[in-house]
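Note that one protein chain is taken out, while the other chains of the complex remain in position.
And then chain A:
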């Protein structure tokens, strides 16, 4: 018995020695993670340095490399999207071509799905969810449906070229086909997939290189056509899913988020290096606030997350090669806080 005890102590010692090589201590409370922000840092392409950062909202403590510390392995290369659904966290890791599934409370990995098909990396991009299933776009031109209980792939749906954004409106999925890897000749379409049959039922032509996509509660789907980064600018396109009409709203945007039917548009102009956030009211179809944050407060705007009832978190990618920040703003556009989180933060989830 004693032998077993000492062996266990030795083992414990050995593992704790090993742990010292890690960057940070693990900080999981008894009830798991709560009252904080979980940030996905994309990292840099081919650096395998995508990571999770935890911001404790009670004491402001920041813990880096959470995934590595908890799971004893790396998250991988280029974490592109993270969603929280049904007690789980789903992360698409594009370069590694994996989908990580974590328990939301403990952030322990409960599954890793390799996105390889025909001996080729599929490069998963964005995630949508609906009725116990998640839907993942991948650059090889598919949407993969995954059952959230069994974590099995239930269907692969062929869509357009290099699909990016995906959202749910009524009983349909809307998928933005970017064609971004055909540099001179991008795709221009959004596909509608019927969620009951999982078949493509309609196609909308919205303009070159569609990317981010989001739905409101008034049967509208908004998509950013990114254009050609030159004469054809990145603009917001509205698809009315009932009347099937497509309208260019003429508002510049790169990424989209929604709170109470208000659409938050972030826009980073790489030419001038300026960042802008606008709020668009989906009920009245008007811009409420145009560019209300101070451009000086952000270096490289990499997305906006509505936070609490009346705050905003702007993800600042800091020229893409330096450690990024979360910038907190109130609705009068004042910077209230900045927290250094990781390389290229692209998604923030608020834990209550």
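Following the convention adopted for this analysis, a residue touches a chain if its C-beta (ideal position, glycine included) is under 8 Å from a C-beta of that chain, and two chains touch if they have at least 3 such contacts; residues count from 1.
In this section, contacts and distances are computed from a predicted model.
Participant: Just by its UniProt name, which of "Protein-export membrane protein SecF", "Ferredoxin-like protein", "Peptide/nickel transport system ATP-binding protein" or "TonB-dependent receptor" is the chain not shown in this complex?
Facilitator: Options "Protein-export membrane protein SecF", "Ferredoxin-like protein", "Peptide/nickel transport system ATP-binding protein" or "TonB-dependent receptor" narrow down to "TonB-dependent receptor" for the missing chain.
Participant: Going by the contact rule already stated, which one of A:85, A:307, A:320 or A:351 would touch the omitted chain in the full complex?
Facilitator: Selected residue, touching the omitted chain: A:320.
Participant: Among A:77, A:216 or A:235, choose the residue that contacts the chain missing from this document, as touch is defined above.
Facilitator: Result: among the candidates, A:77 touches the missing chain.
Participant: With the full complex in mind, choose from A:161, A:208 or A:327 the residue touching the hidden chain.
Facilitator: Residue touching the chain left out of view: A:161.
Participant: If the hidden chain were put back, which residues of chain A would touch it?
Facilitator: 20-23, 42, 44-49, 51, 64-65, 68, 71-74, 76-78, 93, 95-98, 112, 114, 116, 119-123, 139-141, 161-162, 179-185, 226, 229, 254, 268, 270, 318-323, 342-344
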